[in-house]
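Missing here: one protein chain of the complex. Every other protein chain is in place.
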Amino acid sequence: MSSTEIYVLEEVELNNPVFIEALPGIGHVGKLAADHIIDELEATKFAEIYSNSFPPQVFVKDNGIIESMSNELYYLKDVGENHLDLIILVGNTQALSPEGQYEVCKDTFDFVKNFGIQRVFTLGGLPVGQPLEEPKVLGAANCEENIEILKEIGVEIRENDGGIVGVSGLFLGIAKLNDIPGTCLMGETLGYFIDASAAEAMLEKLSVLLEFEVNTEKLEERAEETREMLAKAQQMEQQIINRASGADGEDLRYIG
Amino acid sequence: MSSTEIYVLEEVELNNPVFIEALPGIGHVGKLAADHIIDELEATKFAEIYSNSFPPQVFVKDNGIIESMSNELYYLKDVGENHLDLIILVGNTQALSPEGQYEVCKDTFDFVKNFGIQRVFTLGGLPVGQPLEEPKVLGAANCEENIEILKEIGVEIRENDGGIVGVSGLFLGIAKLNDIPGTCLMGETLGYFIDASAAEAMLEKLSVLLEFEVNTEKLEERAEETREMLAKAQQMEQQIINRASGADGEDLRYIG
Amino acid sequence: MSSTEIYVLEEVELNNPVFIEALPGIGHVGKLAADHIIDELEATKFAEIYSNSFPPQVFVKDNGIIESMSNELYYLKDVGENHLDLIILVGNTQALSPEGQYEVCKDTFDFVKNFGIQRVFTLGGLPVGQPLEEPKVLGAANCEENIEILKEIGVEIRENDGGIVGVSGLFLGIAKLNDIPGTCLMGETLGYFIDASAAEAMLEKLSVLLEFEVNTEKLEERAEETREMLAKAQQMEQQIINRASGADGEDLRYIG
Partner (left out) sequence: MSSTEIYVLEEVELNNPVFIEALPGIGHVGKLAADHIIDELEATKFAEIYSNSFPPQVFVKDNGIIESMSNELYYLKDVGENHLDLIILVGNTQALSPEGQYEVCKDTFDFVKNFGIQRVFTLGGLPVGQPLEEPKVLGAANCEENIEILKEIGVEIRENDGGIVGVSGLFLGIAKLNDIPGTCLMGETLGYFIDASAAEAMLEKLSVLLEFEVNTEKLEERAEETREMLAKAQQMEQQIINRASGADGEDLRYIG
């Protein structure tokens, strides 16, 4: 009995769109890259996704107006040389529990599958131990064909050194069960730092794969905004985790 | 499949009521203020709310009679200069899990929405580091209009410094999705102390917003009662958390 | 969507039975007392209760045969001077999660309510700091009338010093919602020790309340058996808790 609620803001028809997932994750490499595409190419939000598995909180924005925890779907039409349609999944959170992760992924996938998606890209970060002059982008996929494509454009293949935790992994698995080719791009990052250069490297590879152009001039400015939002978010989330695990003397009931 | 059970004690008709949430939270500022309104203005309890997400326990009161964990809805008719009807949500607990928090909020909101609520107020506390001579009341809202109203009556707007965790946040988000204007009032408090002066400051602002009068003479006396109840509650809750997180050698199965 | 499964072993008709809950808890005072009644008065098991919220494990008994985690319902007919019928709830576990605690309680209550139960007793332990020469039995109830009955027979009323965590509390609350009088007897105990003298004190009070006789000669022998069973159980449960809370490097997936 899923608790995922999808609010459709605009009925839209898309032509075999590419689905790109970029929810908050390690170093927010994917989120930063996707938010930049949405801004630069002026994507349109057409759906909001809510779940009981999201953190039970709201953010307070600069003007005192609250922002609920949610995922959002944007679309773009006729992008780049191949005139591609895109669906981009972004948001301010992922589900807290394992069950919630699966549930929100499946419900979101079922929703976007109806638009006839033909390819899936998930954008994540890969934590590295030291600062990098030139962060690489690594790749994994749910089919041989996509691995070959990644190799052709010079994306290093991630091999047998762990896995992909969270939605960036789950969407590849769900896509595979639906016979839809999927690729995960992972930008090397220090992880605890919103990393404009990692996002830039990722945008570059994504531009080649999807054959579109995106101006990265304002990327550092956006990184700064994201840093501020996240400092706030992480502080709240740590509070919830501490409470849930009894690390301090308070718990959820004493908030509010 | 929600486990929320709402027992209606009295069928009541209300005229576009204002909904006020004041469940236990930081410093119990909201709870103390709302309990005081209920007592002074002689509000009538008309519904009890139970959930499997509440802590699995009962309190033992002074006379040896047990009290279940529950939320309660009270109504008031024809209050103040504007002859407002009010629905007030109070109780001795909030849900333990994130999923439970969302579930109880949604089910409660669906219930009160049927009474035609036009505005939502959520009352919470905001922890501050040191004792305050004159605790302020800060505000946030789910729409621009309410922010303006708060500014007009001298409530400081809380800006971009975290968020609102728990039901006081969630009700604002749910109200927004239902196009109902909502405001959160947060009373500055030390947090670990039941703070009559914070509740008094909050009652003052609420009186202005809703244009009604409430005598605050007995507030300190009520604060004392609340302190005793909470000392008991927090002790039990800490036990549950410790057990759930394995911090001691016992667990839920060995209680009872 | 409850996962509680109740297997009926014998269709039985009972005459307004008294329901007694005695699941594992603090010092296993209630469990020891109830197991003794079942044994001495030769009660008949008529139902087994299973739940997905019980610990995911089985015990291995002396002969190498496994025992599932379960609760069990026994009945007795025509007991004592008042010819009472009894339903006794015992078992080797309580649910692990808060939600599970509520769910199993409600489903069990709905099942026994159909037999026309008129009174509810829950048997628990109350931890005390030091060894006691003569452990007392304290009481709480869900109605004034039961408090008076307890006072009449010399049971000290527990007042405002905490609460009752787990099923012994929840059954009182559920009974109250169903207008069925309920009493909790709590035997003082060191808690970490299976305490035959605490169970004997409890049996004595219960005998007076229900007007029946039970020979307590074999109680110490039974206490010894229970100690062995519990040493085993607590060891396993601690393992599960440690794993669930990440206290060691293993988790549930690496068991089996």
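In this document, chain identifiers A, B and C correspond to the written order of the chains, with residue numbering beginning at 1 in each.
Quick note on the criterion: contacts are C-beta pairs under 8 Å (C-beta built on N, C-alpha and C of every residue); 3 or more make two chains touch, one makes a residue touch a chain.
Owing to the predicted nature of the structure, the values given are computational and were not obtained by experimental measurement.
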Chains still shown that are in contact with the chain withheld from the display: A, C
Of C:15, C:44 or C:68, the residue in touch with the unshown chain: C:68
Contact with the hidden chain (one of A:52, A:70, A:94 or A:197): A:94
Option from A:6, A:41, A:128 or A:147 whose C-beta touches the chain left out: A:147
Hidden partner chain, touching residue among A:30, A:64 or A:135: A:30
Missing-partner contacts on subunit A, residue numbers: 1, 23-26, 30, 55, 93-99, 101-103, 122, 124-125, 139-144, 147, 150, 157-170, 172-173, 176-177, 184, 234, 237-238, 241-242, 244-245, 247
Contact footprint on subunit C, counting only the chain that is left out: 1, 3, 7, 50, 52-66, 68-69, 96-97, 100, 228, 232-233, 235-236, 239-240, 243-247, 249, 251-256
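One rule holds for everything that comes next: only the chains that are shown with their structure count from here on.
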Touch-based graph of the chains, sorted into line, ring, star, complete or other: line
Most centrally placed chain - per-chain CA mean versus overall CA mean: B
Euclidean distance of C-alpha centroids - subunit A vs subunit C, Å: 49
Touching two or more other chains - residues of subunit B: 1, 55, 96-97, 245, 247
